[in-house]
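Have a look at this one.
Only one protein chain is missing from this complex, and each of the others stays in its spot.
We just call them A and B in the order they show up, numbering each chain from 1.
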Amino acid sequence: MSTLELINLQKRYQNGYEAVPGLDLEVRDGEFLVLVGPSGCGKSTVLRMVAGLEDISGGDMLIDGVRVNDMGPQQRDIAMVFQSYALYPNMTVGENIGFAMKLRKTDKAVMATKVAEVAALLELDKVLDRKPGQLSGGQRQRVAMGRAIVREPKLFLMDEPLSNLDAKLRVQTRAEISRLQRRLNITTMYVTHDQVEAMTMGDRVAVLRRGYLMQCATPQELYHTPDNLFVGQFIGSPSMNVVRAEVVEGTGGLPALTVGSQTIQLDDAALAQLPGVRGMIGRSVAFGMRPEVLGDEGTSSIDVDVELVEMLGAELLVHATIDAPSVKQTDEGVEIGESNTSMIVASMDARIRVNAASRMSLTLDTSRIHLFDLVTGDAIGKAKVDVG
Amino acid sequence: MASTISTPVDATVGAKGGAQGGVQGGVLAGVNGPNKPPDLTPRGSKIAKNLSSKKGSIIVWLIAALWTVPTFGLLVSSFRPETQIKTSGWWFFFSDPSVTLDNYRGVLDNKVGGQPFTEFFLNSIKITVPGAVIPIFLAAFAAYAFSWMKFWGRDWIFVGVVALMVVPLQMTLIPLLRFFNSDFFPDKANGIPAIWLAHSIFAMPLAIFLLKNFIGSLPSEVIEAARVDGASHMVIFMRIVLPLSVPALASIGIFQFLWVWNDLLVAKVFGGGAKNQPMTFAMVDMVGSKGNEWQLLTAGAFVTMIVPLIVFLSLQRFFVRGLLAGSVKG
Partner (left out) sequence: MIEIFKTFVTVALGLGAFLAVMVGLYWLASQLPEPWRDRARVMVFVGPALVLLVGGLILPSLYTGRLSLFTGPNANKWYGFGNFRELFTDSDNLIVLRNTVWWVILVTLASTVIGITIARLADRMRGEPYAKALIFLPTAISMVGAGVIWNFVYATKGNDPDKQYGLLTWLWLKAEPILPGKQDPHYWLQDREFFGFHSSFLPGLNTLFMIVVIVWIQAGFATVVISAAMKGVPDDLVEAAKIDGATDRQSFFRIVLPYVKGTIITVATTTLIAVLKVFDIVQTMGKGGQFATSTLANDMYQRSFPLSQPGYGAALAVILFVAVVPIVYVNAKNQRNIREGR
């Protein structure tokens, strides 16, 4: 039952590296917030600062409105699940779960019932007397969870707790953690670099890049209205196809997009989504299409040269080239591909027949496309709406 | 280290924690898995197998025999009657075997500096057990601080401590002795605490170095988890680090035990008078005063050797790993 506020939070490591230049983020009471981003973007750093394991170089951190910058981890009343689980190897499962309570001099009987309760909840009752070394990976993971939930802390912190599990167990445990969090209703901050995990588990997802917050929103918002090119490309798998396009004046004075040798006319529905385009005529933009939008329904279409077709069972991945340079957002900024052609991927219904090495026309719903500024990477439609 | 590294720590930490390389890996690998002797066991391999030939193993066994003969001769002699020891080599024992325990009785009844040999045996124990235990624990505390506490100049102080390994103990004998004999040191009369203290001092740099290698390579997440759980440094040290360090403490402890037990110089300088002296002293005295009474010397030497030999043979694997700690790349 707690809130967490990060206000211009900063972290500079001893070697001078600025891992977090200034982060504003709020986690609401009972919320499941996922921190996601590529490797090295500072997720663990933020989480460890919240835990009190890493000194805070600047800014403020408030838990329930109380500034905790100078408190040690003991005083913050948080629980953390580590990637490696960090179980105490010399203690049994029961002792591991009860350790924090023991340190707080909890009554023995109370402690025993609590441990039993948690063990039952996590199906660990049969292994309570074992040492961590004698457990399977999944069981260890659950002990780590048990150690955290037994205390009913203000905050739950988890740093990639699933990354040491095999794929199947990961999916299963993912659901379990979500269920558990909802049931206990404890404010949670969860770190992962896996965007599928982020999308499925989080009430809201915060995307980090080099210590900067790129966007913090619900999974739906992130997916459908990314604030910038980075978020657009980071969320979604296969990731969004982005190529360079020019905004030109098309039929009826409405804007159209020139992609390589083709022109795609934007209709009223599309312009309702992307009002900012109107002012962009004559400029280059980054033009994003999600793979599942290509070849689905729509009134426009785009021609491509099919190179390779991958059959995945339920869907078909079509890899094709298009005669426009690719665009992607790197750490240095927006980068335009050197070659004048680029690869794009379309994900289509598996029943459609597609021949490799053929030219084909992919239908496109222009109200589902994304446009980004070629310099800043900001989304064009939404940004203008906000300002205007 | 040939064996796969599998420790309770690694096992819990899973894939990520298992990959500790370099010197620290050596320490971890070195002191764990006391059930099997990885460094003494040949590992199975296909092509690389024929590195050793038949000729090679004959040479090895010859050297091994050569290395054992002197000790073996002493052992045999110590059971022969005095007259035989003095008139024929021990190798004649096999043509004319006669066994007696008189020599051992003689040694135990023998007086050195006015006190019976058994007193020296007791002194050795009194000197050695604390002399091995005290420095290990002091070093463990320091090693924890150097690994897991943050303080100003930590790394430089540690380098300084390690650098003190260079100081030969002879360098400090005279001033330390003067200090112990000064009014500042209350217990002038009894030399045994002085011996403990001296051994603790000399053991400190190496013990801190080896233990820091071990304690510092415990997975940091376990320590952090304990901090999040609300444990103070003292609790982490007592309840987590010490239990996990038992193998390292044991191996370094054995090392220190042998060193103190076998020491002569420190005891001779700091013990003051024969009454606080260990068996090594009594032996040297006997060599000097009874150089020709071989029946006493052989038995006496064996009595002084018996404890370290038992310790050594029963804990050999630990001991080897203690030596390896920090010195071998894994």
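Observations on the model:
Here, contacts are C-beta pairs under 8 Å (C-beta built on N, C-alpha and C of every residue); 3 or more make two chains touch, one makes a residue touch a chain.
It should be emphasised that the depicted structure is a prediction, and the values quoted were computed from it without experimental measurement.
Of the chains on view, those touched by the hidden chain across the whole complex are B. Of the candidate positions B:A64, B:V99 or B:V246, contact with the unshown chain belongs to B:A64.
Note that of B:A139, B:A226 or B:A250, the residue touching the chain absent from this view is B:A139. When the full complex is taken into account, the listed residue touching the unshown chain is B:G300, out of B:P219, B:P247, B:G271 or B:G300.
Residue-level contact of chain B with the missing chain is found at 1-2, 22-23, 37-43, 45-52, 56-57, 59-61, 63-65, 67-71, 73-74, 77, 85-91, 122, 125-126, 129-130, 133-134, 137-139, 141-142, 144-146, 149-151, 157, 161, 163-176, 179, 197-198, 200-202, 204-205, 208, 232-234, 237-238, 258, 261-265, 269, 280, 283-284, 287-288, 294, 297-298, 300-301, 304-305, 308-309, 311-312, 316, 320, 323-324, 327-330.
The rule is short, and it goes like this: only the chains that are shown with their structure count from here on.
One finds 55 Å separating the Cα centroids of chain A and chain B. Touching chain A in their complex are the following residues of chain B: 7-9, 11-17, 219, 221-222, 224-232, 235, 240, 243-244. On chain A, the positions that touch chain B within their shared complex are 51-53, 72-74, 78-80, 82-90, 99-100, 103-104, 131-133, 137, 140, 147, 164.
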